[in-house]
Structure formats: structure tokens, C-alpha cells
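Please read through the structure below; I'll follow up with questions.
Only one protein chain is missing; all other protein chains are in place.
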Amino acid sequence: MSEPQTIAEMKQVLEAVLLTAGEPLSLEMLLRPFAGGMERATLRMLLDELRQEWQGRSMELVQVNSGWRFQARADLAPFIVRLNPERPARYSRAALETLAIIAYRQPVTRGDIEEIRGVVVNPNIMRQFMERNWIDIVGQKEVPGRPSLYATTKTFLDDFGLRSLSELPPMQQFTEQEIQPDLL
Amino acid sequence: MSEPQTIAEMKQVLEAVLLTAGEPLSLEMLLRPFAGGMERATLRMLLDELRQEWQGRSMELVQVNSGWRFQARADLAPFIVRLNPERPARYSRAALETLAIIAYRQPVTRGDIEEIRGVVVNPNIMRQFMERNWIDIVGQKEVPGRPSLYATTKTFLDDFGLRSLSELPPMQQFTEQEIQPDLL
């Protein structure tokens, strides 16, 4: 195929690019296959059409922090998971609490995390999230010892299907719970 | 979604599984998502229907040695490739020096280059510049072994935006340069 000319051809290119990507693609990246032959406005329009065409089908075109991606419809995921019997390891409560502190209170130092949790932070926990590229160091705090400041990354948002931190579930206050003690 | 009941639901599961797998899936693997609820014959039939439904679209369902996979239609692949322009590796120092010697001292034999650089020339270096059509053989030197004489080509000049070799920066010794930097 020479350079795509018709809307149909452009959508096929776009669909193929997104279905093979394995990661979210930004608008800038999605323009590359067209080698300068597409306007951003057209691209947005085509993405929107593609999204609508796929509605109700096996995959859905969604927008996350770093861009657009096709993902399996949520209700199909349980069947896909059966393909690989080794289920992905779940994180320990300590790890999840640490991650939550970084996500909701960022940027934070290890000291901040320790103060909130009341216990020493296991360095392995930080390491595993760094390795997964969910958190990274965004600076040093201007206090004695200049401790590192940690924050969540774009990959964290992408992996949780979020466009921005504001889409994180809102924090609930203890007192709100108090009303329904039976929930415990 | 509870266990897929209809043919349409089963096909959606299959499609999602194949589009997210990242590798070819054997019939045995493709049966797993259905947790025993599907016959091999049915699976084959569904795969065949899926294959036909995708005909002429952006992806094609193909059977390779180790199983089934969705792959981008061959004529769309070149556009996908543009997404990740493989960062061209840099030429090694040895390669650049070899090219410089050919440019400034042409026509030269490999022996000449080796004499100037003091080390053996890796044949791959010559080959990569030949493949790029930057150098070629313009003759053989009348010495034992009749070694090839290399020179730069018109493509080399074009790629460097030169009309002739005399437009290459003339070279002087380092020390002289420092005295008369304006000459460069």
C-alpha cells in the first residue's frame, strides 16, 4: 500500500498500529506512521470514530495518561487470565500502603512514608516499584541529608488505566466510616 | 460476563485472547479460557469464522508453526515500522576512521588503511560502507595479491551535501589548527 489516501485506509493503518503497539501511544506517536501526511485534528477525529466502531466488540479503545491503547473489554479479562495459570503476584499490604502514600501524598521522602505508616520502610518495596517503573525519584528535599523525593510515574497511571492522578479513587476519611461501623 | 454461551460471545473471547497474547497460541492454549466448555472441533470452526471475518481488514488471523496469531496485514507493516524508528546505531570509531581515510586518501587499498591506522581493518566495516554505497572499488593495485582500491562515491558526496571532495573540510595538524583556527 502506498501512503494511505482514503479515510478507510487511514483508519486501517491507525487500527493496525494500535492493535500491535502493546502500550499507549500519544498523538505525536500516532502521527508518525503518516509521515507528515496527517493533521492532529483529523487524527483526533479518526480515533474517535475508531473508538465508536469498536464499541461493544472484544476490545475497546481507551485513553490513558500517555495516550491511546486498545484493551480487552473488562468483562473478557477473566477469560484471558485463564490463559496463564500463574496468576500475577499480588502486592503485600505493606507494599500497597507504601504505594498509596506515594500516590496520594507525593512527592514524599522515605521518612514521610515511615511517619505515616509508623514503621520502617522495607527498601525492597521501594525497589520493586522502581523496577516496575511505577515510582521514581523526582528530586531531593532541602533538609539535612537531602533525602530523595518519590513520586508516581506515567507508567503507574497507564497501568492503572488512569488519565491523571485526579482519577484516583478519592481518599475517604476515618470519620465518614464511623457512621457505618458494621462495614468492618 | 458469565461463561460465554453464544457463538458471538465465544468469538469475542477468542478475538480478545488472540489480540492480547503477544505470541502464537496453540489449540490447547486457546481452549483454556473456556475452562473445558469447548470442543476442539468448535474451536477450529470459530477460528475459521474469525479468520474470514477479518479478511481485508487491518489484521489477519493466520496459522503459524506454533499456533494461531493475529498479525498486521503485510502492506500495513511499513507504516507500523515508522512508529519506532530504530535509533540508528552510531558508527564505531574504527569505522569512521576508515571512512575518513578512504575519503581523504583515496584511492586506497585495505593494506593502506591498515598501515595508516596501524591495525587490521574489519571486513565488515568495508562491507557496511559498500552496502550504503558510500565507497566502491575503482580498481586493483598492481602489487602481489592485487588488492582492491577503494574510493568514495557520488552517493557519498550527495549524502554529505558536497559537490566535490574539495568541499570536505581540509585537514591540518591539530597544533596548526590552534594557531590559525580561522583557516578551518
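Residue numbering begins at 1 within each chain, and the chains themselves are lettered A and B in the order written.
Note that in this section a contact is a pair of C-beta atoms (placed from the backbone, for glycine too) under 8 Å apart; a residue touches a chain by one contact, two chains touch by 3 or more.
Everything that follows uses one rule, which is that contacts and distances are computed from a predicted model.
Student: Considering the UniProt annotation of the chain absent from this complex, which name among "Succinate--CoA ligase [ADP-forming] subunit alpha", "Sulfurtransferase complex subunit TusC", "CoA transferase subunit A" or "Segregation and condensation protein A" applies?
Tutor: "Segregation and condensation protein A"
Student: Which listed residue, B:A16, B:M29 or B:M126, touches the chain dropped from view?
Tutor: Answering carefully, the residue with contact to the hidden chain is B:A16.
Student: Among A:L47, A:I101, A:I135 or A:L149, choose the residue that contacts the chain missing from this document, as touch is defined above.
Tutor: Result: among the candidates, A:I101 touches the missing chain.
Student: Going by the touch rule given at the top, which residues of chain B touch the chain that is not shown?
Tutor: 16, 18-22, 24, 59, 69-72, 74, 76-78, 80-81, 85-86, 88-91, 93, 96-97, 99-101, 103-107, 116-118, 132, 138-143, 146, 149, 151-152, 160, 164-166, 168-174, 176
Student: Write the list of chain A residues that the hidden chain touches.
Tutor: Listed in rising order, the touching residues are 16, 18-23, 59, 69-72, 74, 76-77, 80-81, 88, 90-91, 93-94, 96-97, 99-101, 103-104, 115-120, 158-161, 168-169, 171-175, 177-178, 181, 184.
In this section, only the chains that are shown with their structure count from here on.
Student: How far is the middle of chain A from the middle of chain B, if each middle is the mean of its Cα atoms, in Å?
Tutor: 31
Student: Where on chain A is chain B touching in the complex?
Tutor: Chain A residues touching chain B: 1, 4, 12-13, 15-17, 19-22, 25, 29, 32-35, 57-59, 70-73, 75-76, 78-80, 82-83, 85.
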